[in-house]
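Got a structure here, written out as structure tokens. Questions coming.
Just one protein chain is left out here, and the rest sit where they should.
After this line comes chain A, so read on.
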Amino acid sequence: MTTGQRRLSAVATAALVVSLAAACGGDAKPGSSDSTSSAAATSGESQAAGGQLSGEIKVDGSSTVAPLTQAASELFGEEQPQVKVPVATSGTGGGFEKFCAGETDISNASRPIKDEEKAACEAKGIKFTELTVATDALTVVVPKENDWATCLTTDQLKKMWEPAAEGKVKTWKDVDAKFPAEELKLYGPGTDSGTFDYFTDEINGEEGASRKDYSPSENDNDIVTGVSGAKGGLGYFGFTYFEENADKLKAVEIDSGSGCVAPSVEAAQGGKYTPLARPLFVYVSATAAKRPEVSAFLDYYAGNIGAIAKDAKFIPLNPEQEAKLKSDITTLKSQG
């Protein structure tokens, strides 16, 4: 071996080590899961041998709903370890795009499907069912030291957030003369988020209509940090983020005309926390629901929805909603 060849082989060895490290990762079974390229198509893999199912259920969509489906898949995995449920988080819109292209089986959504997304699904011949799986209470938060805003009316919120407020409503005094002249610092989710869509629709009366001079963030923890660090701060996000940060933040009660209601599990379940209590959805493709592993997963999801919601720290459905979820799944299966 010449020195030149020795050098080359050293590089080859280095490359090999890297690739071997990767190859040793999983038990490489050649050609075992080839069906992923056409996800929603037939699944030759799933066999109901001895009650043990296998296969892969592809989930994408809202990052708000993802923890719920993930908790479901974790619990389901204890019964059916051979069924893989990878959960991606492309956002509600991004999830529907893949769902309606037939690339995923289940789509998480923090808002109902839009008409143009429905049209895309129809164009591809994808039939689906909408399932309500949990409730969320969008929570408006201010820092603990804020002692003036205990209850805000939806009109006051609109005054803060509507597009016309941009550059004009700068202090709390501009919202209501009773409030101090503390600078109003607004924090909210970015415009791609389903939470943003829902909040602007309910408060400002038009989906996507919001003032633009607030601090947007895709990471709700940034909103926590922002609001808790500014005396005149105000922000909104899902109830879980408030629960986890209740030591730093104060949840504002919301008055939509029939008195002040604080966000809570009971108020959201009972429909009293209006208009900011919202349903969270899971969309299931009818073709996928025929596969035994998907069918079993849905049964498990609906059957244990209370425990799953509690585990993932979501507001569980009330008994009527839970009954509806179960009957929706029965209907979905009987269609096939």
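Methods note: contacts are C-beta pairs under 8 Å (C-beta built on N, C-alpha and C of every residue); 3 or more make two chains touch, one makes a residue touch a chain; residues count from 1.
Here is the rule we use: contacts and distances are computed from a predicted model.
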{"item": "Listed names \"Aspartate carbamoyltransferase\", \"Phosphate transport system permease protein PstA\", \"Cytochrome oxidase subunit III\" or \"Inner-membrane translocator\", with the criterion being the UniProt name of the chain not displayed", "value": "\"Phosphate transport system permease protein PstA\""}
{"item": "Contact partner of the left-out chain, one of A:S90, A:S107, A:T135 or A:T287", "value": "A:S90"}
{"item": "Chain not shown: contacting residue from A:E130, A:D311 or A:D328", "value": "A:D311"}
{"item": "Residue among A:D220, A:E253 or A:E322 that touches the chain left out of view", "value": "A:D220"}
{"item": "Hidden-chain contact residue, picked from the options A:L53, A:A66 or A:C121", "value": "A:A66"}
{"item": "Residues from chain A at the interface with the omitted partner, ascending", "value": "2-5, 7-8, 10-11, 14-15, 18-23, 25-34, 36-39, 56, 58-60, 63, 66-67, 70-71, 73-75, 77, 84-90, 98, 101, 103, 218-221, 224, 240-241, 243-245, 311-313"}
